[in-house]
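With one protein chain removed, the remaining protein chains of the complex are shown where they sit.
In this document, chain identifiers A and B correspond to the written order of the chains, with residue numbering beginning at 1 in each.
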Amino acid sequence: MANDILTVEGLKAYYQMNYFGVEREVRAVDDVTMRVKANEIYGIAGESSSGKTSFIKVLAAAIRPPFRIVDGSVTYRFNGTPIDVAHAGEDEIAKIRWKHLSYIMQGSMSVLNPVRRVHSAFKDFAFRPMGLKREAFWEAVEAHLARLHLEPGVLRAYPHELSGGMRQRVTIALATVCQPEFIIADEPTTALDVVVQKDVLAMIREVQQALGSSVVFVTHDMSVHANITDRLAIVYAGRIVEEAPTRTIFTAARHPYTRHLVASLPRIGDTSPKPSLEGRPPSLAEPPAGCRFHPRCPIAIERCRKEVPVLEERPGGHRVACFRADEALSPAKVLHVEESLS
Amino acid sequence: MFSVVRDLIRYNIEFTIGVMLVGVIVAFSLLSFFSPVDPTAIYTTIPDMPPSGEYWFGTNSRGQDLFWHLAFAFRNTLFFGLTVAVLSRIISITVGLTAGYLGGWADRTLMFFNDIFVAIPIFPILILFYFVLRSDLTMMKLALIMACFGWPFDARLIRSVALGLKHREFTRHAVFAGMSPARIMYEEHLPYVMPIVFSTAMANMIWSIGLEVTLAVLGFTNINVPTVGTALYWANNHSAMVVGVWWWIVIPVVLIVMTFLGLFLLAVSMNEYIDPRSRLRRMGA
Partner (left out) sequence: MKDYLTFALKRFLQLLAVVFTGISVAFFVSYLSPISPVETIIGRVSGQSAYSPQAIASLRETLTELFGLNVPLHERYFNFLGRLLVGDLGPSLLAFPTPAMKLVMLALPWTVGLLAVSTILTWLIGNILGGLAGYYQNSRLLKAFGVIAIGIQPIPYYIVAFLMVIIFGFLWPVLPISGGFAMNVRPSWSPEFIVSILRHAILPAASLVIVGLGTWFLGMRALVSNIVTEDYVTYAELAGVERRRIVSSYVIRNAMVPQLTALAMALGGIFSGTIITEQVFAYPGLGTLLVRAVNAGDSAVVLAVSCIAVIAVATAIFLIDLIHPLLDPRIKAQ
C-alpha cells in the first residue's frame, strides 16, 4: 500500500545456538506479517522472552550471528524507494541509518559512551547523515535540542553527569536530530520512574507529531501502550496473536491472551484481585504444537493443540489468531473467562 | 559445586585440559612419596645418563636420578605455591570482605594499605630478605613473605564484589536478624566470593612459583632444597645446555610449562564461568 512505510512479510528469524555442546534453534520470530503506516505510532506488547526484542532487532537491521533471518522480507519505503533490510548489503543499510531509520535503545544508562561528552555522540551519529557544514550542523543540533526543551549545555556534559530521565531525553534528541521517517523505540521508559516516564512519553509523541515520522514502540507495559500508541500488536512466543487499533485492543480484544493482559491492568476504583496466568511463557526452543498459547489458555479446545491458528483479518483493521475469536462472548462469558484466568 | 565441576569438564575444553595438565603434575609429584632414593642426596647414581628405560628422565651431573629428584622438586614447588596461595587468600578475603562490608573509614584505611602494597616492587624486597637471611630463608619463610605481598590485587576484587553484596536483600535480612558483621561476612558473603577466590588462587600460584623459580635460578634461595627453581639453578651451574646434558634443563622446563599452562587454563575457564557476560556470549544471547 502506498502509505505503508514498513512492510514485513512472512518473517522468520531464528537463533542458532551452541551452548555447552548442545545445538538448539530458538524461533524468536516465527512467521510475522505486519505493516506500519506513515505518521503512526505502532505498539508491540508482550512478555519478556516473547521475541519482541528479537523482532525489533530485525526491524533495526541489527542481525548478528547466531541470530539470522531464515525467511521473509522487511521492506522500508523511504522517499518512494523500497529497501529490504533483511537482504540488503551493509553498505545500503548504512545509507538509511539515522537519516531515515533511527533507534531509541533500551537502557538509557548505558547507550552513551561513558568516557566522551554528549556532543561527540551527536557528531559521530548525525554529522555525516545530515550532510551540513560544521557551524550549520551545530546550529541545527541546538535548534533541535531547544525544540525538545533541552538546554544546549547538555552537549558539554558527560553521560554520568546527567540523571536517568535526562539521559533518556538526550538519547531521544540524538535519535531524532536527523528527522528520520521511522523510529524504533525499544522500552524507552522502562527504567524510569513514573513522573519522568510521563515526560519522556510526551516528548516522543511531540517529536513524532512534529516530524510526521512513524514510530514502532515496544514495551511490556500495557498502560504505556494505552497512552501513546495508535495501533497495537500483541506478541506471544514469537508470533503476533492479535493486532488492532489500540482502542479496540483495550475495549474489544478477541484473543484470550490479550484479554488477560488488558484485564490485569489496574483501573481507578477497582479493588478486585488481578488475575494471573498459570504457567510460564513457552520456551522458544521447543514451542508447543498448535496454538502456542494453548497450554495456558482457559478456553483451549482440542483443535488448538494440533492446528496453528492463522492471523485473520476482521472488520475495523483488526487481526487475530485464535480459533475461538469469533465466538461472540457475552459479558457474562468474558467475566467467566476472567475468573478462570485468575 | 560438584555439578559445576562436572559441567565444566564436560563442556569447557580449557578447563578439561587444565585439569589434565595439573592432574599429571600433581600425580607425578605425589610419586615422590614412594621414592626409592633420597632425592636430596647427590652422587647416588651414574652422572649424565640420558633418558632411558632405566632412568626415565636421565640423570644429572650431580649423580641424581632426575625422575625422583624432579618428583620431589615438584612436590616442594607445588606445596610452596599452595601455601602462598592459601595464606594470601586468607589475607585478601579478610581485607576484601571487611573493607567491602564495613565501608567508611575501615574501607578507606584498608584500601590505603592495599594500594601501598600493590605499588611496592616485590622482587627487590625478596632479594633483600635473601640478602639478610641467606640460607635461613627456608621455603616456609619465603612462602610467608610472599603471602604478605600476594594479596592486595585480589583483595580489591573481593571488595568490589562485597560492595555489591552489601546492598542485597539477604544482607539486610541478616542484619535485621541480628547477625554480627563477622558472621554475615563469613556465612553469607564468603560463598559468593569463593569462585573468585579459586580463580585468583590459580593466578597467585603461577605468580609465586614463577618468583620462586626466578629467585632460585639466580641462586637467591636455599639451593639445597630441591625445587623446580633450584633444579634449574644447578643445571645452569653445571652449564648443562653447553655440555650437552639437555634433559636436565628441557625436562623440568617442559614440566613447569605444563604446570603453568594448566593453572592458567583453570584460572581462565573459572573466570569465564564467573563472568556472566562471557557466559552469555557462549550461549549466544
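Just so we're on the same page, a residue touches a chain if its C-beta (ideal position, glycine included) is under 8 Å from a C-beta of that chain, and two chains touch if they have at least 3 such contacts.
Since we're looking at a predicted model, the values are computed, not measured.
**Q** Among A:R68, A:H87, A:H160 or A:R280, choose the residue that contacts the chain missing from this document, as touch is defined above.
**A** Result: among the candidates, A:H160 touches the missing chain.
**Q** Touching the absent chain in the whole complex: find that residue among B:V5, B:L30 or B:I120.
**A** Checking each option in B:V5, B:L30 or B:I120, the one touching the absent chain turns out to be B:I120.
**Q** Who touches the missing chain here, B:F79, B:F153 or B:Y186?
**A** Final answer for the missing-chain contact: B:F153.
**Q** Given that one chain is not shown, which residue among A:S50, A:T75 or A:S102 touches it?
**A** Answering carefully, the residue with contact to the hidden chain is A:S102.
**Q** In the complete complex, the non-displayed chain touches which residues of chain B?
**A** Residues touching the hidden chain, for chain B, are 112, 115-116, 118-125, 127-134, 153, 206, 210-211, 213-214, 217-218, 220, 232, 241, 249, 253, 256-257, 259-261, 263-265, 268, 275, 277-278, 280-281.
**Q** Hey, which chain A residues sit against the chain that's not shown?
**A** 60, 62, 93-94, 97-98, 102-103, 105-107, 110-116, 120, 124-125, 128-129, 158, 160
Throughout what follows, only the chains that are shown with their structure count from here on.
**Q** Based only on mean CA positions, could you tell me how far chain A sits from chain B in angstrom?
**A** 51
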